[in-house]
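Missing here is one protein chain; the remaining ones are kept as they sit in the complex.
Coming up: subunit A.
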């Protein structure tokens, strides 16, 4: 004992702080069996740090050669663990309980080498036996003994009953609306939610947790404990993949109550959909629906505002990422659908959900193309294009006056953000351009260009507009019914427009590709003629997989009914045929070619 620390300190593993152990022991002593409200509150507050400490302790036990050594270094370890065993908040918490038992078994010596280790073994068995088999009173013991129900079943039944009773209690609602001077049943909400901190991962308590979360906020005293929300949020995010605990509505309520859990959920969703860039639009829609977030957004405006803010900032950072745009659009679509399901009950107008968007654009953009006759699209889109042009011109005129410039930038960004959210109109634009007369094409091309290149600061909108017009001028004669075989000069010019340009590497050819695919699908040219052109262009420019992608999303949009075509059957057959051709081309490519041709769009 004269030099107990020397051999221990020679070990490489960091040693547990003896003083910290002493502090935790003092805590454990103060908590007792967590019978008083203060002790309960304090246990809940420290539960997550206690878990960390138990984990450290466990590592320490495993790294120490014997129980005798451990007890020399930490003489109070038995007292500490023993006290925790009788703190119901600690033993109710799954992680704490697991660590606690692991520590006890870590101290158990399979071949005790001295009396101390033998005693420790006895004590460990005794504590665990008592914890399992001891009942509060003899009556319970007798009754359970005679009822023919196994102990586990009995305790499970009591727990379920208790959960139901507490649930009933908190469901009673506020008895004294507004009168803060008197006690009301809401007083117990805070305490009850606190008590649920160790129970957040207990499946049996899920109905109670759901009830707490879904309790209407009618009384100032009915607030939920922050510790409870934090515990729930971290438990939920670690179970995010299988969501085994809470019912849908409870999860929505959790997001409503806890901003951090909502942020966590949105970021997890974005991570999972963006990591999976190869997934189809259909799969994306499924993932979004499964995430419950569109539904939650429709139910609570505040949730939608938070989610939209996250989208806004992601879009600012990754503006050129088509995948992000697609997520935002698909999400908004889903949200609008969920909202319309709730509509009979909805009293809040759309303006509340989109407070920052240009209000004159809101209604026209959120309308689905299928909601109006196709003959009206051109007029609708012309109007949109004109409105957006005015916004961008105002912004550019203000370039000198710095105070209003930021405001102008903001307005243009919000308009563009809304356009991204309502990208179904861009599909309609591309489709209309196929049959547009030369005098009608300018506003449509301007709209398409604005979507892909919203500013002149780095996006070179003006240059892109010229490029798109060029492309359109070549596409029209190429897909003319009369042009057979396709005029070779237009074909070459189109290939040049779509090829990577060393002078302007930042310019993405996507708007042009979008146009090309739409021409192939919607033009009146024969299928074989259209296929030949598409095949030639994408082969020479190495955009096969990108074209497959555009076709895929086009098909889904048409299936979703957002862009109805008068001859939808013919269109679908053409899409299928074009997809087949391109897929075969893609399959025939060598892996190296595939790699080289994959453009970051």
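Rule of thumb we're sticking to: a residue touches a chain if its C-beta (ideal position, glycine included) is under 8 Å from a C-beta of that chain, and two chains touch if they have at least 3 such contacts; residues count from 1.
The rule is simple: contacts and distances are computed from a predicted model.
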Protein name (UniProt record) of the chain left out of view, among "Bardet-Biedl syndrome 2 protein homolog", "Fanconi anemia group F protein", "Vps72/YL1 C-terminal domain-containing protein" or "tRNA-splicing endonuclease subunit Sen2": "Fanconi anemia group F protein"
Absent-chain contact - pick from A:120, A:166 or A:366: A:166
Residue among A:198, A:369, A:486 or A:509 touching the omitted chain: A:198
Touch criterion as defined above, residue of A:45, A:76, A:116 or A:149 at the omitted chain: A:149
Positions on subunit A where the hidden chain makes contact: 34, 88-89, 91-92, 94, 97-98, 101, 105, 108, 110, 121-122, 125, 128-129, 131-133, 137-159, 161-163, 165-166, 168-170, 188, 191-192, 195, 198-199, 202-205, 208
